[in-house]
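A single protein chain has been omitted from the complex, and every remaining protein chain is retained in its original position.
Take a look at chain A:
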Amino acid sequence: MDVEKVFHMKGGVGDTSYFNNSSVQKSVAEKMKDITLDAIEQMYVTLRPRNLGIADLGCSSGSNALLYIKRMVGTVEKAAQSVQQAAPEFRVCLNDLPTNDFNTVFQALPDLYQELKKGRNNDAPSVYVAAYPGNFYGRLFPENSLHFVYSFSSLHWLSRVPPGIYDEQGMLLNRKSIYITKNSPTEVCEAYAKQFRQDFSLFLKCRSEEVVTGGRMVLVLTGRSSPDFYCKDNIFAWELLYQSFNILVSKGKVEEEKVDSYDVHYYGPSREEIEDEVRTEGSFKLDRVEMLKKETDCTSSGAAIAKTVRAVQESMLSHHFGEAMLDELFDEYGTLLDREMAKEAVTFIDIALVLTRL
């Protein structure tokens, strides 16, 4: 299955769309707000570009993309004032795979421009937004055209399901699961880790050609808190999804082989793996690494989390299983989540990185 051709967030603005179900991602970004705005301010004060290139990698189709733009423009304008410089022209580049629903983002643009003009006379900021469809595991932007890059909740998506999880006969080594579990053989874990290293390294290399010296990157991805592959905070959500599949299999709603042949193109790295790769690739230095812990509590809703995962996974699932079973699958998933959260708090880890181009 060609990930690039199939993978996308659920488009439009319906009930199950990413647009209306990306609030988990939003709470990640809220935490990231200070880190991000600090980083762009520091970059601006150092480089003071007249024409400022900003890129959002994995912008998806939600309202988050435009909200971030507004915040960043505001921060840079203030910074420009503080150094007595005219605000720059903003070139905002929104990237996602060609299968992303960009139309929904574009339809919300006129409102953004209106908001940027509100209360201003002739000094509204000059903001030019463009969509750059493409795979960020490759070149996307002209050389030396960017000063600030951010990517929230996208870099844990691999370019493909690691080929190393199949043996030479094409048999799946990772049976009875859709991702790494405590029973996964080492070769499987290492195949996932290797794919991540290759992808992340390529990502850094491509960005190094596009980001100017002194430019900054702020990257957030889900990860795990220990070097141990079987770390619960990372594999837990996938294990529950697999259990939801099993419930549907036992009801005869889904074939067992279909579930056995499904694997996610995902990896949650450890802090050490990230640091190693940045050092090895060599074009950026790591200014900052933050482990952001998110714990569920008694107010957390399994159904809400299930909806979030659905908006993200739906395209891959419906490609493999068809659409008919999705509602029931995520009902079961929500119920399982509620049950687990009632036993003990579930932890999700996000790793936030700030890098500077050397």
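Observations, loosely collected:
By our rule, a residue touches a chain if its C-beta (ideal position, glycine included) is under 8 Å from a C-beta of that chain, and two chains touch if they have at least 3 such contacts; residues count from 1.
As a convention for this text, contacts and distances are computed from a predicted model.
Entry comment: the absent subunit's protein name, as recorded by UniProt, is "Jasmonate O-methyltransferase", drawn from "DML1/Misato tubulin domain-containing protein", "Protein YIPF", "Jasmonate O-methyltransferase" or "Eukaryotic translation initiation factor 3 subunit F". If you put the hidden chain back, the residue from A:E30, A:E143 or A:D167 that touches it is A:E143.
Per the touch definition above, the residue from A:D38, A:E89, A:E190 or A:D331 contacting the chain not shown is A:E89. Checked against the full complex, the one of A:T16, A:Q42, A:T99 or A:S318 touching the unshown chain is A:T99.
Screening A:D38, A:E209 or A:D331 for touch with the missing chain picks out A:E209. Contact residues of chain A toward the unshown chain are 4-5, 51, 89, 91, 93, 98-103, 106-107, 109-110, 113, 126, 128-134, 138-143, 209.
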